[in-house]
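This is the structure, below, for whatever I ask next.
Shown here: the complex without one of its protein chains, the others still in place.
Just so it is clear, A, B and C label the chains in written order, and each chain counts residues from 1 on its own.
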Amino acid sequence: MIEGLLVMGGLGAILGLGLAIASKVFYVYVDPRIEAVEELLPGANCGGCGYPGCSANAEAIVKGESSPSSCVAASQEVIQQIAEIVGAKLELKEPEVAKPNCKYGVYEADRKYIYDGVRDCRAAILINGGEKECPIGCLGLGTCVKACPFGALSIGPDRLPVVNTEKCTGCGTCERVCPKGIIKLSSNSLAIVHEYTTDECTAPCQRACPAGIDIPAYIRAIREGDYAEALIIIKRSNPFPAVCGRICVHPCEYACRRNLIDEPVAINPLKRFVTDWEREKGMHVQVPRAPEREERIAVIGGGVEGLSAAYLLNRLGYNTKVHEATSKLGGLLWIGLPENRLPREVIEWDIKGILEAGVQVELNKMLGKDISVGSLFKEGYNAVLIATGGWDMKLYLSELVPDGFNPLPGVYLLIDLVRRKEIPIGSNCLIIGGGRSSLEAAKICKERGAKNVYILFRSSKQDSPIREEDLEKGVSVLFQTALTKMMGRDDKLEQVEVCEITEEGKEKEGSRRNIEIDTVIVGAGRFPELIYVRKDENSWETISPYAGPNVEQEVGIFRPGEAISDYKAAVEAIGSGRRMAASLYNYFRGLPVEPPSNMIRKDTEVLDVREVVNVRPVPRVKMAERSKDELINNPSLEISLGYTESEAREEAKRCLQCGLICYRKEKLN
Amino acid sequence: MRDILKLFLAVTIFSAVSGGLLSLVRSSTRARIEYQQLKFVKGPTLKEIMKGCQNDPITDRFKIKVGKKEETIFVGIFNGQPRAIALEAFGKGFHGPIGVLVGIDVKTNKIIGIGVTTHSETPGVGARVKTDPTFRAQFKGLPITQTFKVKADGGQIDAITGATISSRGVCNAVNNAIALYKKLRPEILKRLKNFKSKTLRS
Amino acid sequence: MDSYIVLIISCIFINNILLMQYLGNCPFLGVSKRMDTAFGMSMAVVFVIVMAGAVTWVVNYYILKPYDLEYLRTLSFILVIASLVQLVEMFLKKNIPALYAGLGIYLPLITTNCAVLGVCLINMKEEYDFLHTLVSSLSYSVGYGLALILFAAIRERILLARVPKPLQDTSIGLVTAGMFSLAFFGFKGMIH
Partner (left out) sequence: MLKRVFREFIKGLWEEIPPFRLVLGLCPTLAVTKRVEDAIGMGLAVIFVLTCSNVIVSSVRNFIPKQVRIACFIVVIATFVTIVELVMQAFTYHIYQALGIFIPLIVVNCILLGRAEAFASKNGIIYSFADGLGIGIGYTLSLTALAAIREIFGYGTFFNIPVFGPSFKPFSFMVKAPGAFVCLGLMLCIMNMFKK
């Protein structure tokens, strides 16, 4: 009895002492809140928060690396409790739901072979990428359904996944598990900033649209009679549907697959129809707004581009204010187009919609005169978007602006310099482009006291118009170099970042460097889209919005053909406004400001069809027009009358609802 | 510091109490466990050797100290007299030690029977030293004055076909047992003189 | 030398702790659903079994045997193992956080992994010397890891198969383990 007691007691004592000492020696402080948070989390370990499990997320939440609302599966109540534990301000989260992006199930799509193996997409994909002809088609074997931790997915009768949006928490498990990347999370924000990529199902019209509207989706909504939904789909990419519905150059209709058998679907008139319906109702349909975000954004320029950017940023949750130099919003819309094609009340209607959404406006405020980038940052804005865009501002405003007018800190147009206008020249000048006139500019800079003058050329030495003997002392030429960023403080430019570019116009890895520059002279005739963001108290830097699919050269600001928009079509201005919004959204979220690497560009090869079979030719529904008599009496009346509801739905039925290679086939016998 | 002390004390007290409690249980079950072990491990063999005895040799056992080890001697009573004893010894077999229980008549100094208790020989071959009754029977009645050897080594025991090494192991075990018996004989006789069986049947 | 080779083969294959001796099945079914967790668990098991084997041998031969206290084996072994696991956990957490991140979450599971105590008890029952104890512990734990990783590979495949609803998950896992165990029976003839 005694020895047992002693031996075990001794052993216990040694181990107990060991443990006790170890617990001090190897003491690692664990925040008790981590445990508390972990207990509250649902423990589904779905990974929707982006961490490898609930406990990892709990730790990240307490550390402040993750938001209390990062758990997609937790109820609002639980999120509230977690926020109380960590004492964090609760950031509301925009709901996201899974959205399958494949329109035709295996029975309707073209198939390479018939698969009868293991009922799992991950297995099926091993055999030549699955049975569908289309490389990105849904295999419909329900891997996502099995993976869903919340039972929100099922496979429908057409063997495509169906999402129960009530149950879907947007955890993204399906997105991660789908071997084809077909099911993706979606929300209004994600739709706004979306660019079409090669690994998703897109229709030809969609790819052709400069604004990137999901055309088949809104036509389907019209066919189903859900006009409000159609408007939301359109307005996610284009806040001027009523205007565009009348004056758009509709590249989409040229791309329409129906051209192969009869006439294109009346895509644009259908857009007009829903806006007519909206105007008849007298109420603007708005894209739901994401939860309020902190950042305040000033948009310079109340034209189509600036208003589009402001509206979409507002829908993304930001606080936006448009600063317009004139007394009227809308810019070129008022001048370029005859009233009988674009009635004035239509312009007003779209602008009213944007203002109703909560975009603030300040008229008669000119950048460089009444306000400046520095002053806007002082007012507390986090970013300033330059969307002076469409018309050549300098030409138009030349009489209104005083000498020395300077909208962008330290940036001047070369034309002003050579015209010998009073431009303050600092000691370090950078001249961008301008061919041989850059030499003259360099000379002027030197005359006016610049110590160092750099001339930046994108071309190589051989291709440039500059000869060795032209160069003065103190002027250096940088070939194959582009300006990528400007940095400064208040209204002063202090530094620029340049990089070298390759023959193909791509950035050379690791060639970025900073140069002290206080004056930039731009050879172009106008200023491009540019975003200034505040870094801290009063210093700032620029980010250049990423270029759309049509741009050939992407690197650098003040590059040829860089201004994303010009005055050839409103829809292009809208598209570039949206890309500015998307660029800023990515910047604020810490993502790279660039389009997805597999974005569909002008020259991207996309799977397509050459002929359309099993489709009955149906003539396009003609829009009624006003009678000649009426028009003669009142020439400013709109010529076209638009579709009636039944006509619109009839026309919407003509849409083939195309995918990459799928389209709606009929049984023709 | 108080935390550490608490931690330390908790583990110590718990293990000490458990240790004590177990010692208690152990001491109260010890005798029975030993009996059970003997009964199940050696019981069947012992019964075979001491066929016709009037007592339970497992209960009627005593121990003699040899150096550090204790040897257990089982006593068999025949005709009211403690005539036979059995003791265990080991010999090296093919796969390990073979335990053999050897029964000896203390009056005539002849073997009354042997039996294998533990072994790890190949089933169906070497293991037959335990199961084959004719092999065991060869030892019966032989005097302990001789040394046992298999015929291959020039002895008197027929080895089991294909299991010479195992058979040799048994012989060695028997020799060891006899050697042990010879060494302990005076002590055994002394103990047997005043032997009182607890399980004697008439 | 031969005895070690025989010991290694017998511990890894013939007497595979998991499939032949039925030890350590709860974590076996629990962590074999994914390859990476199975691998982590295997590493942790190898680590702990070898350490526990060595420590319990010392406890047995220097504390229990001299005082004839072998009936306290269960109690003292489990106490030693539990403390050891906890110590290792604390040590890793403090000094080698990278390793802790890999193995740490499996360590508490191991305290109740009967394979650990099982191997220690088997070592004592077979009365191995210290070196044999180490070899046998290592081989048993490698056998455990082998079975676990192979099984995880199979289970990842089963996920793709259409399994009747009631048979899903643990149920089909057990049936598969049965087939697996049957395959390991094939090793029986390796050593007579």
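Assume a contact is a pair of C-beta atoms (placed from the backbone, for glycine too) under 8 Å apart; a residue touches a chain by one contact, two chains touch by 3 or more.
Predicted, not measured: the structure shown is a model, and the values here were computed from it.
Q: Which displayed chains make contact with the chain that has been left out?
A: A, B, C
Q: Touch as defined at the start, partner being the missing chain; which of B:26, B:47, B:95 or B:110 qualifies?
A: Per the contact definition at the top, the residue touching the missing chain is B:26.
Q: Would you mind spotting which of C:29, C:55 or C:99 touches the chain that isn't drawn?
A: The missing chain is touched by C:29.
Q: Given the full complex, what residues of chain B touch the hidden partner chain?
A: Contact residues on chain B toward the absent chain are 3, 6-7, 10-11, 14-15, 18, 21-22, 25-26, 29, 32-33, 36-37, 39-40.
Q: Identify the residues of chain C touching the omitted chain, counting contacts across the whole complex.
A: Contacting residues on chain C, toward the hidden partner: 19-26, 29, 71-75, 78-79, 82-83, 86, 108, 111-114, 116-118, 121-122, 125, 164-168, 170-182, 185.
Q: Of the residues in chain A, which ones touch the absent chain?
A: With respect to the unshown chain, the touching residues of chain A are 12, 15-16, 19, 23.
In this text, only the chains that are shown with their structure count from here on.
Q: So the centre of each chain is just the mean of its C-alpha atoms; given that, what is the distance between chain B and chain C in Å?
A: 36
Q: In whole angstrom, how far does the Cα centroid of chain A sit from the Cα centroid of chain B?
A: Distance between chain centres, rounded to whole Å: 90 Å.
Q: Specify, in ascending order, the residues of chain C that touch 2 or more different other chains.
A: Residue numbers touching two or more other chains: 72, 75, 79.
Q: Counting only residues that touch at least 2 other chains, which ones in chain B make the list?
A: 15, 18-19, 22, 26
Q: Can you list the chain C residues touching chain B in their complex?
A: For this pair, the touching residues of chain C are 71-72, 75, 79, 192.
Q: For the complex, which residues does chain A have touching chain B?
A: 1-9, 11-13, 15-17, 19-21, 23-24
Q: Per the contact definition, I'd like the list of chain B residues that touch chain C in the complex.
A: Residues 15, 18-19, 22, 26, 122.
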